[in-house]
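Removed: one protein chain of the complex. Kept in place: all other protein chains.
Letters A, B and C mark the chains in the order given here, with residues in each chain numbered from 1 onward.
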């Protein structure tokens, strides 16, 4: 089971964890990415996320499929937020359930690492005195 | 911040994830251990957990402290259930927030591995035709 | 040829708009990239510059045809 969501409303850790609940699961690992209050010692006021939505959903689905296959996962949910997020708000949740717990950690880590490489979503850090598209420049 | 709970009521993933929310966190990893429906091809009906409570809490706290120190974690919550649990019910939740996401995976994995080694909690698998204390015999 | 370009993230800031009809000499993603950098030198400063057609990443040798819709993908930063 794969559940992919790109949402402009708050994400729910409880929902993602429920979505991957499986009677054959021995371990579920959930990654929660939240908005941090600072980057390189500068104070962040908020983050603005924008996505090329249809392709972002497609790429997230590919990652979930690869995660399922590569780690023998039972279920995988990837939810990503778009829009303007305040400090502490959740930007992404990845939940993976596997028969044995060790694989759940590796699978969830793989999924978030991939997401940050391939999914067409961009975040802009908003500071008191400016804005920066994250990772745009070397 | 460390939050340790040994409870005879259902555990909440949402609560654990909230407990470790931190404005300086770049990643939070939550491990959720649920009751599996089978073990070595035998159908499990339920699990009964029993704990030497005061020492279990002490040992969970030690693990959380070591996790915080070893991985520079910001916050760590370990909640463990006791009593009779049905399939799919949550036996344990470990949530760890760290400034960078890579450490969150390593920290959470360390904590659950340690918990399974040192915390005086025991589970008994209940089958249709018998009961077995898990890991008791070689 | 003339194609329709859609830009996200910093690419939108560089173009000054989300959508743009872009004319250039050539018929591949690679040639489009060269032409875009020539006209908008800020693209050369990016960490990476990728392109998508029909919601899939495409390489430099991907053939373009008139009126096709190409999405500019600057370095992604989701998560």
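Annotations for the structure displayed:
The definition used in the following text is that contacts are C-beta pairs under 8 Å (C-beta built on N, C-alpha and C of every residue); 3 or more make two chains touch, one makes a residue touch a chain.
Because the structure is a prediction, the values reported are computed rather than measured.
Across the whole complex, the hidden chain's contacts among the shown chains comprise B. Summary of contacts with the chain left out: across B:3, B:50, B:66 or B:89, the touching residue is B:50. Against the chain not shown here, chain B presents residues 33, 49-52, 54-56, 58, 80, 91-92, 112, 115-124, 133-138.
In this section, only the chains that are shown with their structure count from here on.
Chain centres here are Cα averages; for chain A and chain C they lie 26 Å apart.
Averaged Cα coordinates give chain B a centre that lies 48 Å from the centre of chain C.
Residues of chain B in contact with two or more other chains: none.
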